[in-house]
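Here is the structure we will look at, set down as structure tokens.
Shown here is a partial selection of chains from the complex, left in place.
Chain nomenclature is as follows: A, B, C and D, assigned in order of appearance, with residue numbering initiated at 1 for each chain independently.
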Amino acid sequence: MTNKAKLLQGDEAVVEGAIAAGARFFAGYPITPASEIAEGLAEKLPVHGGKFIQMEDELASMACIIGASLSGLKSITATSGPGFSLKQENLGLGMMIEAPCVVVNVQRVGPSTGLPTSPSQGDVMQAKWGTHGDHPVIALAPSSVKETFELTVKAFNFAERFRMPVILLLDEIVGHMREKVVLPKQEDIEIWDRKKPEVGPEDFNPYEETEDHIPPMPAYGEGYRYHTTGLFHDKTGFPRGTTEDAKKLMDRLMAKIEDNMDIISLYETDIRAEDEVVVLAYGSTMRSVINAVNRARDEGINVGWIKLKTIWPFPEEIVKKISQDVNTIIVPELNRGQLIKEVKEHVFGNAEVRGINKYDGTLIKPDEILDLIREVK
Amino acid sequence: MPNKGKVKITHPNRCKGCNICVMYCPTDVLKVVDGQITVTDIDGCVGCFNCELSCPDFVLEVVEEDDK
Amino acid sequence: MKYDIDRFFRQDKLPHIWCPGCGHGTIMANLARAIDKADLDPDKIVVVSGIGCSGRASGYMNFDTLHATHGRAIPFATGIKLANPELNVIVITGDGDGAAIGGNHLIHGGRRNIDLTVILMNNHIYGMTSGQFSPMTPTGANATTAPYGNIDQNFNLADLTKASGASFIARGTAFNTRQLIEIFNDGLLHKGFSFIEAISQCPVNYGRRNNMDTAVEMLKWQKESSVNINKWDKLSDEEKKGKFPTGVIYKEDKREYTEMYQEIIDSVQKEA
Amino acid sequence: MDRYEIRLSGAGGQGMILAGIIIAEAVLYEEGLNVTQTQSYGPESRGGASRAEVVLSNDVIDFPKVIKPDILVSLTQKAYDKYSQDVKEEGIVIVDDSIDTTDSQNKTYQLPIFEKAINEVEMKLTANILVLGIIDNLIPQIRTSSIKKAIKNRVPENTVAVNMKAFSVGKKMAEGGNIGE
């Protein structure tokens, strides 16, 4: 038996996904077009014994969910471009101290105040590079309300499993669109919780180098009395200021991602042996892609598509592989060409790479993609 | 200097029909009709400026007779 | 009294985008009347605003105007003023913009006592984003993010800015427009950090959710809740309940920041 | 019919987005079809341009926004001027009778929407629901009973009666004008 179909906004699907994944803490600040997530969780969290708090600003919201995560709750915040910029410093701390949490960015057109009510995919590169210094990033981007629910759950699972903040990149269309969605039964949803220490406080190192590179994490108040800091630190959690510790920690943080690319890289493909053109996209843009590819195939054109659900880490293996099988990769994006840079880097001359870019708050229409498919075919 | 001027709807297209001026008018000379402010009794206007000072939408002013 | 204010507005931008009955228009109009009364040179006025409904005010006023980022109008204004102290710099902010995200800049502006006139339009809600509670939403009130009633305390912004070091503090209402003009006028002419809380009304995003469906009802609430500062101290604690004082609440002659900085320049340059 | 597209346009506060949601809920909950509902709006809560769109289909809906509407409703001149070009050749345009449509390329109905809302329903704010009554018969995939049910589910309980009245005033206007026959 399945649940009944619902008409839900993407923002509402984040609320449902968060509750289903076990989120019990939200801190946020009003911003278009993400406020509906706060409003939904303000209503639903206390029903589940969880907590909602509206903070004084975006920076405080990010700090607050990291704090709640350290106290043991699955935590989430939601914002849009300007708030995402403001959250960057504390997001970096979250990555450094390995605090599981989920940060939603419902993208609107930037820079600055921009076009606050119009969709964009303009924060894709910021999601990877927005905070200073090297750092590991997982960012997921849904293309439908249903995927929004699924990837919200995934985001919490990745956050807990790999012990790090995970970014969920909606765009305004996916966030505000209402669409039919059938939510899975709670018992059918796979849930990951953070690893807890198996040793007592006396034998505990909060940043122990384990085989999977993921240190177990007790909650505050459980008697482990450990230290955590935004400085580079060794396994005890303390800074020694040595170069070796800095490299060791950075390599471990990155290894959590690099060693688990097969788990983290989420994508779907529809590429046939005969396809010579592939359209690569993510988020709401993907919907135009499927429309265009289907119509192009009706015209007899050998074209397929790849939908990235994981944006960061960039699923480079599949792109490298595809680049050897096709002549052209088309990358439509609601920005001036961001993820296409990764595509070019990894294609590295093995196929032609062409972009389609809209950055005026309107969607890329299926016809615009179809036109380019016809041109390059 | 009350009584030197009378209310005039200088920018009717800006009116949003909020009724604030109506509340302030001491002599009930203003009324929102079909969402639009109208002067129902110009002779009753005492030129107190309450409406002009309170209007959020720059709709009306108290003007001297010869300003018309 | 007749004021000449058409010249202070960009007529082609009107009507403004604020909702029917919103108090922001009234407050902005009376700020213009105070500028007229104070006889300031419009070429030397700069209006800086942040984000939110109040933030839109800068676009309508015919001066040099900056519609900046959320909560940061005061530091932008600080740069404008310190770089050219002959400018009259007015900050228009809101209860979300100025008291939530911009709270630090508010108290530090006050601490420096830099010569800005800060007008905080307090409509007790985030209007532009459709009704989340702000630090000024009354405890117990409803908001989209307080579906079970707001548990947050409010700031007393007059107390807070006074404690910060600001040298002119006043409160007015969209209801009492004549008082508002006087207060604005005094604040504009005061040399130092002038903070003026202007109580506004948001029928659509605050009133509707809190049993005040119209602007008129909300203005009546302002009337009934406000007490002139001259009478305030004579009230008993019981009588003060649910009420707030209006008028010039605090005023002090105190050294102003840009003047002090100019003294450094003068003395350093004299030595050199 | 594979894909059917509806665009409701007007000013903020006229309830166009709510009307769009009601159609979408009727399509999904009562007719069991696929549906996407999107909107675009300005910073204003009241008065700015506002647009709601609904796409319905038996099939999976990929592109979620209206490409060429089968129905365009415009309650303001500004909205009409902006959107009337896009309408499908055989599409239908419904506007308030205050709107100038002299250059229209489509079958266009100028109807006294606000007048009827004000005078017959006696509540101008119900114009959005009245519009649903007008277009009800035009949308082949939705039964009248479905849209009525969706209205009842969505409007505040104490306004159900006045909204149902608005809906039937709209239905009557459609019949009088032979719309959707």
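We take it that a residue touches a chain if its C-beta (ideal position, glycine included) is under 8 Å from a C-beta of that chain, and two chains touch if they have at least 3 such contacts.
Note that the structure is predicted; figures quoted are calculated from it, not measured.
**Student:** Whole-complex formula, using the labels shown?
**Tutor:** A x2, B x2, C x2, D x2
By our rule, only the chains that are shown with their structure count from here on.
**Student:** Which chain pair is joined by more contacting C-beta pairs, C-D or A-D?
**Tutor:** Between C-D and A-D, contacts are more numerous in A-D.
**Student:** What is the distance, in whole Å, between the centres of chain A and chain D, each centre taken as the mean of its C-alpha atoms?
**Tutor:** 36
**Student:** Distance between chain C and chain D based on Cα centroids, please, to the nearest Å.
**Tutor:** Chain C and chain D have C-alpha centres separated by 41 Å.
**Student:** Out of chain A, which residues touch more than one other chain, so two or more?
**Tutor:** Where chain A is concerned, no single residue meets two or more other chains.
**Student:** Can you pull out the residues of chain D that are in contact with at least two other chains?
**Tutor:** 42-43, 46-47
**Student:** So in the complex, the part of chain C that touches chain B is made up of which residues?
**Tutor:** Going by the criterion above, the answer is residues 1-2, 9, 14-16, 18-26, 29-30, 33, 174, 177-178, 181, 214-216, 219-220.
**Student:** Can you check the complex and tell me which residues of chain C touch chain D?
**Tutor:** 15, 17-20, 56, 127-128, 130, 204-205
**Student:** Quick one: in the complex, what on chain D touches chain C?
**Tutor:** Chain D reaches chain C through residues 13, 42-48.
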